[in-house]
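Sharing a structure, written as structure tokens. Questions coming.
One protein chain omitted, others in place.
Moving on, here comes chain A:
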Amino acid sequence: MYAVAFVLLLLVAFNAGSNLGRDDERFHEELVVRPLPGHHVNTYFQFTTRWHYGEKDNLYHTQLTPRVIAELLQQFAVKELHIGLTQGLWRYETWGYPIVEATSGAEMWAWFSGANLTNREVDRQWKELANVFSGVLCASLNFVDNTNSIAPRHLIRPQFMPANGQRFVRYATLPREIVCTENLTPWKKLLPCGSASGFASLLNSGHVHNTKYHSLGLKVRVLCEDHDEDNCIVELTQTANLVYDLRLFELSNNDFSLRRLFGMGLNGFCELAESSKIYVQRNEQGEHYQLVPEPVHQVKSTRGGHSVVYSVYDMHEQFKEPGERLFNVAWLAPKTENRRRNLAKPSLPPVTVHRYLLGHGQERGRIVTEVTNSHYDALPIMLQEVIPWYVHAYLHTLSIRRKPQRVNEYGRQRLPFKLLHYTPGKQRELPSHLEIGFMLPGQTSALITIDVDYLLLKWLEYPPDANHGHYIGSAIVSSQLPMGRNYTALPPEGHLFEHSFNATRPTYVLSLHTEALIVSLPTPDFSMPYNVICLACTVVALAFGPIHSVATKMIIVGRQASAPKNFVKIFNKIFRRGTAADESAAEGDRLAAAGAAALGVAGIASSRASVSGDQPLLEDLDEEEEEQD
């Protein structure tokens, strides 16, 4: 799908520049600030390390690239790896498209390529890889295994080189994952400067986690020359995408500044960075603001017929003179500005997507994905859906209905599939994996529905807090846009944000994530098993007692004039307490009495008991029998 032009990049000569570090390794830091409609501000950090390591043996000695990444390439046949840790939902309708896509929770996919790789080997490596990054990023990626991973067929395309050999891909999401400080700290440790200086010093957890949306990303890819595995580049891109809601700052006006967003000004640039630049969008929402200090450089990028103006602050220039200070940029909204202007409805991006769940009860449901094309022309749409194994999907119920954008109700008009790939799920082993492709006519919405059944889980399979519900990960919708409106993603062959300037291409590959869903599976009362055991046992025991006595005992009706022997004994005991010497003898006596009672040979002379109560009863019995004989 991508028109790959990596070779050009591979052959780009590394011109000598930085006096620190090796000549074959480059680190760049970039910050993009884009005011968004509805009093929101998007700040996007990108840290790129590119290392032309050449031979694989050089991976033993790292400088700017973290050692983990080098070890990763040595230990696994990974050629490309994406990890996203996100909290919040990106609002496509109002915010446009993000620079880097991510779904709420944790998302991870990787491409494997190498000689003699088998599917089983890739599965093993994939699990190990997830475990490694679970440790590196302190995330619960260790829950990634075959039960929630799929091998996407069409939607995820490789960005590594050379991608023409045998290759495997694995994809998994963990929508339940909560992203917090413990992920940010190790993520920052992967940077050459850590959080000590440079743009990363702005990422303080208190301020980052106050945002409406924050997403940490990590992308590793290997670019090797065709037929020459000894001439390779490893590229590590770390991104942090944040959306601030200015209304939460409780300001009288819409002014904001770096200091206000991040809690402090910028203390300089990372000494190891080749470039360290802040890009501030000046058109669209950005044109309402006045910048202080006044920017020196301005870049106008026209991409796919859509122009964006960025002001550029180069930190290397700002901090040319020695001495310590903090750098701050302020966005000032003119006082006269009508606040409502800012609220003007933004232009809708060409493709938007939503997903929800229909049906009631805990047995059946229907997953609905709605894709809207507000472009005037037809667009190709691809949808990838991962349905976890505890939800059964029925392929025969899959349908795509369409409606013109302005109409509210969906009619009976259907859209034909151009492409359908379905891997049925297997209970406790495999998720269902569905990929469909179709053409969506212009100004039209499509409603993709599939009926599902919810499964009853075993009691150990419920997570803690079982009543929270179970997640169905978000679907990915991909399309190819003919124009660049709202489109800010990096071209696949570029590695810096500035490479997206004037990067006009015939088409722009767009991929969107839908909302994740929560289904409430039938949840039992977890004390039930023990209750059932106790109840069943009691019933059995109650039944057993009478059956046992009927089968083994004979009932003989005897007549007794005086009180039963045992009563007499107890009576005697109470009143003969003082003579405790007999106590132990009486004890044995009572045991024997119980035995006798079980035999059913009751009705022994009770008057005798009062006389010779201390004698064992069984002896009495025997004597009796002897006499009778």
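Please note the rule applied: contacts are C-beta pairs under 8 Å (C-beta built on N, C-alpha and C of every residue); 3 or more make two chains touch, one makes a residue touch a chain; residues count from 1.
The working rule: contacts and distances are computed from a predicted model.
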From the options "GG12302", "Ubiquitin-related modifier 1 homolog", "S1 motif domain-containing protein" or "Chloride channel protein", the chain left out of the display has the UniProt protein name "GG12302"
Full-complex touch with the removed chain, picking from A:Ser197, A:Thr302 or A:Asn328, is A:Ser197
Among the options A:Val33, A:Val68, A:Ile233 or A:Ile450, the absent chain makes contact with A:Val68
Residues of chain A touching the missing chain are 19-21, 58, 60-64, 66-68, 70-72, 75, 132, 135-136, 186, 189, 192-194, 196-197, 271-272, 322, 530, 533-534, 536-538, 540-542, 544-545, 548-549, 551-554, 556, 558-562, 594-596, 598-599, 601-608, 618, 621-629
